[in-house]
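Take a look at this one; I'll ask things after.
What follows is part of the complex, with its chains left where they were.
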């Protein structure tokens, strides 16, 4: 018999960068005694986003950040929306270019991540924030 | 007992830009008497896309559009596919860089959007179009 469950995680970021929260997600599924179904993650912000990326070499995260910093320059005079500072509008654009929601099939109670995949919250603002991610599970 | 429902919305765009259709989505969930589950949106086009973005300051939408217009230039001679005009191939690329599908957990009959989040159809063609978005709900 299928069921639908959800919960909201709060994640404290240390400012711009990627935060791996794969373990919290796996622990939540275990607590739900999930078997087979679909896990969905949804971030309730438009200046932080979700990303599944390589979790082996920390250079990957540093390179991703350097790429986005060059692609979407803080303080670019193109942007009118700068009420919260030079990183305000670039954060919205970085979020638009990555993900607000992610879905991962669940088999035998675990998300079917590949060997080198981790689930990341990508904080785009330079200052630390508390971010909310809604977890949803539909399955047995 | 879980159930699966779906419906197709038609959205008339006014040409390039973001169209907020959060209210239509919320109204559909109310009509379904949805309680807890998962909402998925899917756009049936490759030159329009979906995006969850800030709905407070209209400058955010204007800045996003200016950013994409600079990143993916209309009429760029790089592109061979221009049968429908200089905005044809750039529209496909903008769609690839944003979302074709979005999923949002539903709790107490409402999508769990953050305070400042709206659900947008992003029309990338310069001319007005009628766009189809499939809504799917799985839950109680």
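Every chain is named by a letter (A and B) in the order it is written, and numbering of its residues begins at 1.
Note that contacts are C-beta pairs under 8 Å (C-beta built on N, C-alpha and C of every residue); 3 or more make two chains touch, one makes a residue touch a chain.
Keep in mind that what you see is a predicted model, and the values were worked out from it rather than measured.
A.B. asks: Given the 2 placed subunits, let me have the overall number of copies in this structure's complex.
C.D. replies: When the whole complex is considered, it contains 3 copies.
To be clear about the criterion, only the chains that are shown with their structure count from here on.
A.B. asks: Inside the complex, what are the residues of chain B that reach chain A?
C.D. replies: 2, 36-38, 51-54, 57, 59-60, 62-64, 66-67, 70-71, 97-99, 102-105, 107, 112-117, 138-140
A.B. asks: Quick one: which bits of chain A touch chain B in the complex? Just the residue numbers, please.
C.D. replies: Answer in residue numbers: 2-6, 8, 38, 40, 42-46, 71-72, 78-81, 83, 89, 92-93, 95-97, 99-101, 103, 132, 134-136, 138.
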